[in-house]
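Heads up, one of the protein chains got dropped from this complex, but the rest are sitting where they should.
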Amino acid sequence: MANLNINIGKLQLKNPVMTASGTFGYGSEYSDFLDLSRIGGIIVKGTTIRARQGNPYPRMAETPSGMLNAVGLQNKGVDYFINHIYPTVKDIDTNIIVNVSGSTIDEYVETAEKLNSLENIPGIELNISCPNVKEGGMAFGTSCLSASQVVRAVRMAYKKDLIVKLSPNVTDISEIALAVEAEGADSVSLINTLLGMAIDVEKRRPVLSTITGGLSGPAVKPVALRMVWQVAQAVKIPVIGLGGIMNASDAIEFMLAGASAIQIGTANFIDPTVTIKVIDGINAYLDRHNFQSVTDIIGALEV
Amino acid sequence: MANLNINIGKLQLKNPVMTASGTFGYGSEYSDFLDLSRIGGIIVKGTTIRARQGNPYPRMAETPSGMLNAVGLQNKGVDYFINHIYPTVKDIDTNIIVNVSGSTIDEYVETAEKLNSLENIPGIELNISCPNVKEGGMAFGTSCLSASQVVRAVRMAYKKDLIVKLSPNVTDISEIALAVEAEGADSVSLINTLLGMAIDVEKRRPVLSTITGGLSGPAVKPVALRMVWQVAQAVKIPVIGLGGIMNASDAIEFMLAGASAIQIGTANFIDPTVTIKVIDGINAYLDRHNFQSVTDIIGALEV
Amino acid sequence: MKKFMLDLSVKENKILSDQYHLLILTSAEKLPEILPGQFAEVRVDGSATTFLRRPISIHYIDYDANELWLLIQVKGDGTKRLAQMTAGESLNLLLPLGNNFNEPVEKDASVLLVGGGCGVAPLLYLGAHLKRNGFKVNFLLGARTKDDLIELCEYERFGNVFTTTEDGTLGERGFVTQHSLLNGSNFDYFYTCGPTPMMKAVARHALKTKAICEVSLENTMACGIGACLCCVTDTTEGHVCVCTEGPVFNITKLKWQI
Partner (left out) sequence: MKKFMLDLSVKENKILSDQYHLLILTSAEKLPEILPGQFAEVRVDGSATTFLRRPISIHYIDYDANELWLLIQVKGDGTKRLAQMTAGESLNLLLPLGNNFNEPVEKDASVLLVGGGCGVAPLLYLGAHLKRNGFKVNFLLGARTKDDLIELCEYERFGNVFTTTEDGTLGERGFVTQHSLLNGSNFDYFYTCGPTPMMKAVARHALKTKAICEVSLENTMACGIGACLCCVTDTTEGHVCVCTEGPVFNITKLKWQI
């Protein structure tokens, strides 16, 4: 049994396996299938200052080894989270991280401020990369300037752990990672979804109500892994890797490429117990290769 | 039997189905399996001014619904093409287009100049998007400035049809498309491969000798389709769509999104006769929906 | 209700027509309690083009025989693969998912279960359940043609069965809502599942006759358990998940144009 503990910024994780925002609800949706306290961290749904209805149906299209979604940040707003959800999740023995989105810098800041005071929320993940909302969202994550601005503003307002989630829809993701590192992000997580599209040829209409949507799942894994590798070479803060992880072997690829922890998203839909299998699989790998600690494999790729 | 003829820039195609560069050799590799003259066009291997050995083995990694390649433009150079290959392909009754690459603008121009005089080569495809070579290649395709420069220079030297092949590894592909349109490209083709990576966890080494490589196949289709849609909205010149097309339905998605023609790459490896099936399938679709001509479905998406 | 991830084994795959298959699943363990209207998310192994699970209604559950029935209509690669399952193969399911049909408050209520196409799937178990609880059950099943009206004898075990076909090859010719039954009698409760235009027509009839009407929606789903928010329908309370707050909705809650 190797040591799976890992610290990321100000967070202490019992293992490097977290769940990705928007794919694991508030955890409770999965509690019939697994013991939530075994997971390293749960990143809950994208949360905004006010309630949002999200985009019209249809919001989903299956694609080869992946899916497109266009949920568009449907959520009941940060106050609802604080008053109704937080009390039900705060005692789960894992890191509950809130994924924060907004249309303006002020919205990000206001939301972050409200979360700052929640004792059992050790950090937030700033979503500057959501492709499914008209204003803000991804736009912040696709230029160094706007990424810096939003991170700087939130950093002033939020004192606990600040993860910044990067968009893969850019020419040079390292550049954005360096920009948010400079503004005081404790870590970066990547990737959010790739912007994609699907068409129903019989109806000659887009499958999604929003025309385009975010691609996730194993289809994107090679791109995600490359970006994690590039960013891990560029920044000094920890990198959290995600995008298409389906099993322990995928997770280990990301860690070898330089990720200190990983998140699992779409795979939860196919196997609600996948997180536990990945934790056990990483442990088995470490034992088989005689590593004492999971930290031994972070960035251990030989090139 | 609908009319499948389509003109793209200065090219006249008997149908909108072409083969993608680097995946169909010089056509002859497939001649046992199909009648090459049925295809709308064949884009032959990436060709450079001098012979190139390409990258060391391993050059390939299978990924979920796709593959990474790191061939790195292995070819015997443009003179060898002119003297040894051209004579064997020039009488195939289809459009033979040469895919041209280079490390410097001069190399592109020199290669294009040499091809200008070949009577039965009606056009070239300028590859400003190859992720698998150290110098040039993709770099040209990831900034408007360098893309403009190389297209401007080649346009002066090359009088026949000039297709410019765009890189998907950019924040805003429409911007690049507009830039090359302004320099006189007759059409744009997209997408080239997405930069990706794969790791062998047992060996803790990258699978590819070059660490990263180009992702192709159905995994990338949603991204390719979105980019074709974006570019088709932006430019006036014809758009050639590719990326993950496996069957007629995929091809029709690209045409509805605005592509005037399509290319098939990786799918040839799984079914060497796929091009013929796609041509027949497009025809059947047009008949079933009572379209007289394939031009009726170009950009016919209802949004 | 507690949800399970179970590997059930295929006991039989009955070919009902060229489109329809009945998968009879069983298990060494006792099957969990499931309510009529609920569904399962089925993992499809061995199809290169099927990535997500597929939502499939509980067609019938026989606790004595410890059998779970799924009615599969072949639409694309996923259902095609399911229709190829052979006895002894194992199938991974998340279940029971979603809410359920609500039985009438009044014990003497007259009820009509209206199904079209694959929408008949949840109605067999609902009919059995209602009958067991003392209701007089009527089924009205519609299809394009005779061959798609399957398993009628199964429904007859639980109530009267009326049918329509568009081409008149069985039962009355026309759509379900054109069946003479709807002119003659008045029903207090309608339960319906099938193509949206059919469900809307049933809903319209119910509204007109002041009956209660529950419909079961088939929105596309990714997770099936309320985590992804992909399956929403618009209701008087805004977007709600069909997989958790549905698939069964009282039509007064939906924002349908009817």
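The chains carry the letters A, B and C, assigned in the order they are written, with residues numbered from 1 in each.
Just so we're on the same page, a residue touches a chain if its C-beta (ideal position, glycine included) is under 8 Å from a C-beta of that chain, and two chains touch if they have at least 3 such contacts.
Nothing here was measured: the structure is a model prediction, and the numbers come from that model.
By the touch rule given at the top, the unshown chain touches B, C in the complete complex. Note that of B:36, B:49, B:67 or B:201, the residue touching the chain absent from this view is B:67. Of the listed positions C:13, C:50 or C:164, the one in contact with the omitted chain in the full complex is C:50.
Touching residues on chain C toward the chain that is not drawn are 45-48, 50-51. Of the residues in chain B, those that touch the hidden partner chain are 22-25, 29-30, 32-33, 45, 53-54, 56-67, 69, 71, 74, 217, 266, 268-273.
The rule is simple: only the chains that are shown with their structure count from here on.
The pair of chains sharing the greatest count of C-beta contacts is A-B.
Relative to the whole-protein C-alpha centroid, the nearest chain centroid is that of A. Greatest Cα centroid separation from chain C: this falls to B. Centre-to-centre separation of chain B and chain C, using mean CA positions: 47 Å. Our note on geometry: chain A versus chain C, Cα centroid distance of 36 Å, whole angstroms.
Taken residue by residue, chain A touches two or more other chains at 61, 63-66, 217, whereas all remaining positions touch fewer. Under the contact definition stated at the top, not a single residue of chain C touches 2 or more other chains.
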